[in-house]
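A single protein chain has been omitted from the complex, and every remaining protein chain is retained in its original position.
In this document, chain identifiers A, B and C correspond to the written order of the chains, with residue numbering beginning at 1 in each.
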Amino acid sequence: VKDLLPRGTKVIDLSADYRLNDAAEYQNWYGVEHPDAGRMAQTVYGLPELYRDRIKSAQLVANPGCYPTSAILALAPLLKAAAISPEGIIIDSKSGVSGAGREPKPHLHFPECNESVSAYGVGSHRHMPEIDQVLSDVAKSDVRVVFTPHLIPMDRGILTTCYAVPTVGRDDNSLLTILQDFYANEPFVRVSSALPATKHVAGTNFCDITARTVRGRVVVISAIDNLVKGASGSAVQNFNLMHGLPETAGLL
Amino acid sequence: VKDLLPRGTKVIDLSADYRLNDAAEYQNWYGVEHPDAGRMAQTVYGLPELYRDRIKSAQLVANPGCYPTSAILALAPLLKAAAISPEGIIIDSKSGVSGAGREPKPHLHFPECNESVSAYGVGSHRHMPEIDQVLSDVAKSDVRVVFTPHLIPMDRGILTTCYAVPTVGRDDNSLLTILQDFYANEPFVRVSSALPATKHVAGTNFCDITARTVRGRVVVISAIDNLVKGASGSAVQNFNLMHGLPETAGLL
Amino acid sequence: VKDLLPRGTKVIDLSADYRLNDAAEYQNWYGVEHPDAGRMAQTVYGLPELYRDRIKSAQLVANPGCYPTSAILALAPLLKAAAISPEGIIIDSKSGVSGAGREPKPHLHFPECNESVSAYGVGSHRHMPEIDQVLSDVAKSDVRVVFTPHLIPMDRGILTTCYAVPTVGRDDNSLLTILQDFYANEPFVRVSSALPATKHVAGTNFCDITARTVRGRVVVISAIDNLVKGASGSAVQNFNLMHGLPETAGLL
Partner (left out) sequence: VKDLLPRGTKVIDLSADYRLNDAAEYQNWYGVEHPDAGRMAQTVYGLPELYRDRIKSAQLVANPGCYPTSAILALAPLLKAAAISPEGIIIDSKSGVSGAGREPKPHLHFPECNESVSAYGVGSHRHMPEIDQVLSDVAKSDVRVVFTPHLIPMDRGILTTCYAVPTVGRDDNSLLTILQDFYANEPFVRVSSALPATKHVAGTNFCDITARTVRGRVVVISAIDNLVKGASGSAVQNFNLMHGLPETAGLL
């Protein structure tokens, strides 16, 4: 990045290096001093549904993490509408194994993770501060989520189940209306009263979202393919925006 | 049951018929009038870790549901110790497909549910009132949980992730100590600081449990095999207790 | 078909009705009299790699079965070159569960077929006469294969391992050369010395093929996605040919 930007090259960074905008927070979660701290605050977070205009004119875009994409798309509209409290948000995510990367490791060896489900990184996953930062920006107040990722025996897909406290009594329809209005013009977000499944978005750039109230609590559920909307698909979408191409070019 | 009990036969009922002790609640969730309402209140809920003495002398035991077993074993010790609030409890469960029964259905057809994860029965699953009832009995106050089950592409196993608000500031050790003390003499519950995985309990009657604090919230995670501790294994354990056999006979 | 053809409509029949060209053989394998026997012999078998010119001018094309596509593409070039004997051919196929259709059945219920492999239809699968017929046409002599399909716990894909007796001593290179020459201009067949895997062709219209000699026997292995090259992809390819479109239009 330090070499490319001065040459005028536009960069979409798939790593986590420029997602956080605070150097101390970065050092706290990643264990090393940031080598380019001066650029952190001005980097655009590459989630088109929230930052489309800034992405269009950005030279450096930080491509979002897979879990944050699924959680932020589920919660941002409700926080922005002040329909849910910024406090007490719980995010319970379930991810296919490709989310853990290509390097063979004992816990990703087929006979170890097949036919099993488990939580990992409880309270320590690096996507937690990334979710905090973006949701705080949307809510215009400090958001600190409880985030628990789980490993699921499948190749791809993330299902994220979010729990939040509504600011006033809510029915299902009012929640869905807020989500539908927010995403009315989005090519890759589908809001519905139906419960999403990761298989319905596999191989696509779609994010499917629904919301319900259960005993006075708001439950929002989203599904993405972590390899597309949660990674490369999002990068292509950002590329299209940064280069003035049709936003959906090359995407299913 | 109506025929067997007058003959003196001891009955362990694997169905849900005698789990709830309130006829109106039963009718509300199951849609039919209970045909033997008079026996509901006196039936023993067959979870040995909570009701061992009553099971020993019972003639009719209601074998618990699979989700309730995983959720109640995780939460009961902390509620009993008043370490967590009875309000605001969230239970996010992940179950293998055998939990949905043997009957072939479209959404359980291999190519439909394989390589996918989804929530179902959000706010409407019949195990919710069962969990409420037992946790309320333990907490000696009204507990109404938010329970969300999910379908996972594997044969067997339930992982339940519970979120609760602590009554006072808690560290991980104090939570584990409460759980370890409560289950100190239990043959089939293993408390550990390690994160449980359903594969570690597959084919056994064990329930593995851990607890952590994350940003002031309590996270308790349990794993069982729904086909053993969540069903037939529990029934065998109850049978052993009702007939004065060693409690672990015939169980792995 | 009987209604559409007289109107001049071009038909690609995805069913098995017009794949066999002999009415008695049809009745023998399908258990019913063919309702349109007169059209059987003149229907074109829709495998472009063998019958491209006839498909281009056909009004009725019988789309091949998934197993036959994988077996015929593996064996036809070697039979045509008389590199293998038409006698003693063994075809051992492994298919994902989607090959068995969408209807929920007990043996396709997730907990029944997951984590298991088994043979089925041994000696009685209806794709056996279809393979015979096409390979006999290619070999210009009577071919009667031994075909054994197996059910594999995955969504999609067929791997077919064929065993044949070479007519003269053969090394791996001479086998690969015959295959490479035969498919030199084919857009969807890839011949290589590498062993194919169904995952490498998933979601695509490709058929990957390799061949080896083992102890004087020829082993030919092919991989397709049964839902694409083994079904709808093949139909699209035929559609393109029948309508003068680029053969690869709409296909990955």
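In the analysis below, contacts are C-beta pairs under 8 Å (C-beta built on N, C-alpha and C of every residue); 3 or more make two chains touch, one makes a residue touch a chain.
Since the model is a prediction, treat every value here as computed from it, not as a measurement.
Asks: Of the listed residues C:Leu5, C:Ile90, C:Leu176 or C:Ala235, which contacts the missing chain in the full complex?
Replies: C:Ile90
Asks: Among A:Asn21, A:Thr43 or A:Ser98, single out the residue that touches the unshown chain.
Replies: A:Ser98
Asks: Touching the left-out chain: which of A:Ala82, A:Leu108 or A:Val165?
Replies: The one listed residue touching the chain not shown is A:Leu108.
Asks: If the hidden chain were put back, which of B:Gly101, B:Gly203 or B:Gly216 would touch it?
Replies: B:Gly203
Asks: Suppose we count only contacts with the excluded chain; which residues of chain A make the list?
Replies: Residues 96-98, 102-106, 108-111, 113-115, 153-156 of chain A touch the chain absent from view.
Asks: In the complete complex, which positions of chain C touch the hidden chain?
Replies: These residues of chain C touch the chain that is not shown: 88, 90, 92, 94, 96, 112, 114-120, 122-123, 144-148, 150, 152-157, 159, 161, 163, 195-200, 202, 212-215, 217, 219, 221, 223.
Operating definition for what follows: only the chains that are shown with their structure count from here on.
Asks: Tell me, please, which chain's centre (mean of its C-alpha atoms) is farthest from the centre of chain A?
Replies: The chain lying farthest from chain A is C.
Asks: Averaging over Cα atoms per chain, report the distance between chain A and chain B in Å.
Replies: Between these chains, centre-to-centre, one finds 33 Å.
Asks: Whole-Å distance, chain B centre to chain C centre, using C-alpha means?
Replies: 50
Asks: Roughly how many whole angstrom separate the Cα centroids of chain A and chain C?
Replies: 43
Asks: In chain B, what residues contact two or more other chains?
Replies: Where chain B meets two or more other chains at a single residue, that happens at 96, 114-115, 153-156.
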